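Heads up, the thing below is written out as structure tokens.
Only one protein chain is missing; all other protein chains are in place.
On to chain A.
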Amino acid sequence: MRVALFLTCVNDTLYPDTGRAVVKLLTRLGVDVDFPMAQTCCGQAHYNTGYRHEAEPLARHFSDVFGEYEAIVTPSGSCGAMVRELYPRMGERARAEGRGDTLAATLAPVVPKTYELTEFLVDVLGVTDVGAYYPHTVTYHPTCHGLRGLGLGERPRRLLQAVRGLELVELPGADECCGFGGTFALKNSDVSAAMGADKVRNAESTGAEVLCAADNSCLMHIGGTMARLRTGMRPVHIAEILASTEEEPAP
């Protein structure tokens, strides 16, 4: 299977370790991973801030870059939801504006082939035990777009539960938003920071060493808040936990 890694602009620029972990993990599971060098950004920040017309060329670019692959895997719930939920909507809007079916037709091929990482592992590869080893106490934050946008459900937690050495502890108020929300964090920074602080306090109350999520954008916000509040907890992307092995353990 020829699988393309859509790493997202945030991961590529700020969190390359997550990308390396995905490559390591998928390779270990026998997947032939490619990283199309022309990839950039799905356009979510543009779209969600109200710049739909600026997001359209990015969506078209995404389809150009990824259209030929059998599957597209991304370690980000929100970018996955952008492609799966909002690309079709962009096509519909263009149609409603009298611009015909062109945009919809361009975007349609990538929509059903795009998977968030944990979805790809559980639904496409059919594995829950990926042979990982990670001897730490972990609490899991299901991010909003993963939880309600893509409906990832129990998949991430099932994957974590199968990791040897890992102790999974429940996060109180898990389904509440961490307060990131893209440009929301800048435009409504007081409310955003208050939400972040509450999320971190809930995480701290679990006594876990690590807060895990499947989206680095949320982890950036939560981790930044943790560092400021000096909690001693670490934010870690789920890919890095699943890639970790006894021979090459993640920190």
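By definition in this document, a contact is a pair of C-beta atoms (placed from the backbone, for glycine too) under 8 Å apart; a residue touches a chain by one contact, two chains touch by 3 or more; residues count from 1.
Keep this in mind: contacts and distances are computed from a predicted model.
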Chain left out of the displayed complex - its UniProt protein name, from "MBOAT family protein", "(4Fe-4S)-binding protein", "Dihydroorotate dehydrogenase B (NAD(+)), electron transfer subunit" or "Ammonium transporter": "(4Fe-4S)-binding protein"
Hidden-chain contact residue, picked from the options A:R148, A:R201 or A:R234: A:R148
Touch with the omitted chain, as defined above, among A:V138, A:M195 or A:A208: A:M195
Where the missing chain touches chain A, by residue: 7, 9, 11-17, 19-20, 23-24, 27, 33-35, 37-41, 43, 45-55, 57-58, 61, 89, 96, 144-145, 148-149, 175-177, 179-197, 220-221, 223-225, 227-228, 248
